[in-house]
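One structure, as C-alpha cells, below. Some questions next.
With one protein chain removed, the remaining protein chains of the complex are shown where they sit.
In order of appearance the chains are A and B, and numbering begins at 1 in each one.
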Amino acid sequence: MVSWAQREPVRPHIVVTAVTRRIVDHPVLGPAPARAPVTIFMGGTPVAALEGEPIAAALAAAGVRVFRRTSKRREPRQIFCGIGRCTDCVMVVDGQPNVRTCVTPVREGMRVEVQDGRGVWERARGDSSAPGDGPATGSGDGAAGVRGGDG
Amino acid sequence: MRRIDVAVVGAGPAGLCAAAEAARHGCEVALLDENAKAGGQLFKQIHKFFGSRAHHAGRRGIDIGAELLDEVAGLGVHVCLGAAVWGLYEGKTLAVAESDHSWRLAAGAIVLATGATENGLSFPGWTLPGVMGAGCAQTMINVHRVLPGRRVLMVGSGNVGLIVAYQLLQAGAEVAAVVDVLPRVGGYPVHAAKIARAGVPVLTGHTVKAVAGDGVAEEATVWAVDEHFHGVPGSEQAFRVDTVALAVGLSPMAELAWLAGCRMGYVPELGGHVPVHDGRMTTSVPGVFVAGDVSGVEEASSAMEEGRLAGGWAAAAAGKTTTERAAEAAEPHVAALDGLRSGPYGAHVRRGKQALADGAATAQVQVLGGGGV
Partner (left out) sequence: MSDVCCDERGFFTLEEVVRLPGCPELEDLRGRRLAVIECGHEIPCDPCQTACPTGAIAVGDDITALPRLDVTRCDGCGTCQPVCPGLAIFLVDMTRDDGLAELWLPHEFLPLPEKGDRVRLRDRGGEIVGEGEVRRVRRGARLDRTAIVHVLVPERLAMVVRAIEVPG
C-alpha cells in the first residue's frame, strides 16, 4: 500500500501566476476584477499591490513570509486569523507600529517594515500629520492598547 | 447622543437578517460592523448551501449575501461600517468607535450578532509563518484572491476544514492531506468525498505532531493517535508543506453579552460560553437579543433564521410591533431552524440549545454593579 506521504500530490492549477500567488482566474469567482496598481515599499523594496487590498494580501502575494519578530525571543510571525482580531500580523506602517496588516488597505507609497517586538514610534506624540491614527488618539490601531503580541 | 429603535451589532448573515426583519416591522435600525465591508463570513462561502428551498438550498453563500445587502439597503437600514462597538451601558447605550471619533447610540432594543472566532491549536511550531486559521486561508483566497501558500496541510475535518480544503484546490493550491484526531470525518461526508476523489488523503485518527522549518513552516509531521488521543510513536509521517491551516472549531465572541450582564452558560456543544437565551433569542437582559454563532456555533443557514427571529422580537421589544405579529412572523423561521437542526448532524446543537433552556448549563456569573442595561 502506498503510504499517504508518498501519494502523488494534486497538481496546482495554472490559474495562479508563477511569479506571485495571485489567483487570476477561479472556477466560481471568475477572473480577478481589474484593480489599479499601487506600489508600496517593504524595507525599501517596491512591492506591487492592488488598490483596496490589505497590506497582508499584497505581501503574501509577493511571497513575504515574515511580518514581525516577537519581543523576547525574536521569533518570526506572519498571519493567523486574517480578519483583524488576533494581531499576529502587525507591522510598522509609515512609521507607526502595531498596524494590523490584514485589515489595513494599501496606499500609494506606503512604507511597510518588519516590526521588531513592540516597535518604536517614528513620530513624536501629538503629531497630527500621521497617516492613520496618531499615537495619542484612542481608536483604530496603535495606542488603543492593542497588544502587538509578545513571545 | 443618537437614538435608534433597534441596534444590531455585527453585519454577518445573522445581523443582516435581524436588521432587515426589524426594519420590516417598522423600526429605524442601525447595523454596525467593525469591518470595512458587511457580510461577515458569508462572502467567503462560495459553495452551495444545504437545506430546503426555504433555506436557500443550492444557492451559493456569496449570492445569498449580495441579496441580503440589497434587502437591507432597500429597507433604509443605517449601515455603519468600520464601527466597533466596544461598550454596552445602561439605557441600552452602545459605545461606538470609528477611525477618527467615538459616539454613543441609545437603542430601544439591541441584537448582538457578533459571530465566533477561530480556535487555535498549539503544537511545536504552531507560531511559524504559514500556520494559520482555516478561515484565514479562506479569506485570503476567496476575498483577497491570494494564495496564502502553495501546499497546505488541513488540520480538522469538520465542515470548515473540508470546505476550505476544497476551496484551496479550487484556488490552485495543493492540499497534502486533511487530518482529524477523531476516528471519523467530522463534517458532511459529501464534502470529504469531493476532496478524496480529487486525490487528497483524509487521515482520520491522526493529528499534527509538529511543524518545522527554517524560520517558516516547511514541513508538518503528522501521527496517529490512540484511543486516549495520545500520539503513537513510530506512526509519524512528514509532509512538505508551506501552510498548515487549523480548522479546530470556533468560539462565540460574546464579550458584549458579558458586558451587558447577560447570564452566560458554558455549553461545549455550542462552542463555549454563550449568552443564555430562549427560542425568541431573548437573553436574561430585557431588550438584548442574540443571533447567529454568538449564540452557539452552527452555520450560516441557521444564523439567518435566528437573525429573523431576533429582529422580529427586538422590534416588539422596541414597541414597534405587537407580540402577536412578532409571533406570527417567527413561525416559519422556527420551523426552518427545526428542519436545519434535524437529523444526526444537528444533534449536538439541539442538545446545547436545550441545555440552555433547561438552565442546566448556566454558569453562576457574578455581575458587578448590579448588571443589566
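One rule holds in what follows: a residue touches a chain if its C-beta (ideal position, glycine included) is under 8 Å from a C-beta of that chain, and two chains touch if they have at least 3 such contacts.
All of these numbers come straight from a predicted model, not from anything done at the bench.
Chemist: Touching the left-out chain: which of B:Leu169, B:Val216, B:Ala247 or B:Leu356?
Modeler: B:Leu169
Chemist: In the whole complex, not just what's shown, which of B:Ala84, B:Leu340 or B:Leu356 touches the removed chain?
Modeler: Selected residue, touching the omitted chain: B:Leu340.
Chemist: Looking at the full complex, which residue from B:Arg60, B:His78 or B:Arg351 touches the chain that isn't shown here?
Modeler: B:Arg60
Chemist: Which listed residue (B:Arg24, B:His78, B:Arg104 or B:Lys194) would be found touching the missing chain in the intact complex?
Modeler: Of the listed residues, the one touching the omitted chain is B:Lys194.
Chemist: Against the chain that's been left off, what residues of chain A make contact? List them.
Modeler: On the side of chain A, residues 8, 10-15, 25-28 touch the unshown chain.
Chemist: What chain B residues would touch the chain not displayed?
Modeler: That gives, for chain B, the contact residues 47-53, 55, 57-60, 157, 169-170, 172, 178, 183-185, 188-202, 204-205, 339-346.
Throughout what follows, only the chains that are shown with their structure count from here on.
Chemist: So in the complex, the part of chain A that touches chain B is made up of which residues?
Modeler: Per the stated touch rule, the residues are 3-5, 7-16, 21-23, 26-29, 32, 53-54, 57, 60-61, 65-67, 75-85, 102-103, 105, 132-133, 137-140, 151.
Chemist: Which of the residues in chain B come into contact with chain A in the complex?
Modeler: Listed in rising order, the residues of chain B that touch chain A are 34-36, 46-47, 60, 62, 84, 97-102, 117-118, 120, 127-133, 135-137, 139-142, 144-151, 169-177, 198-201, 203, 215-216, 237-239.
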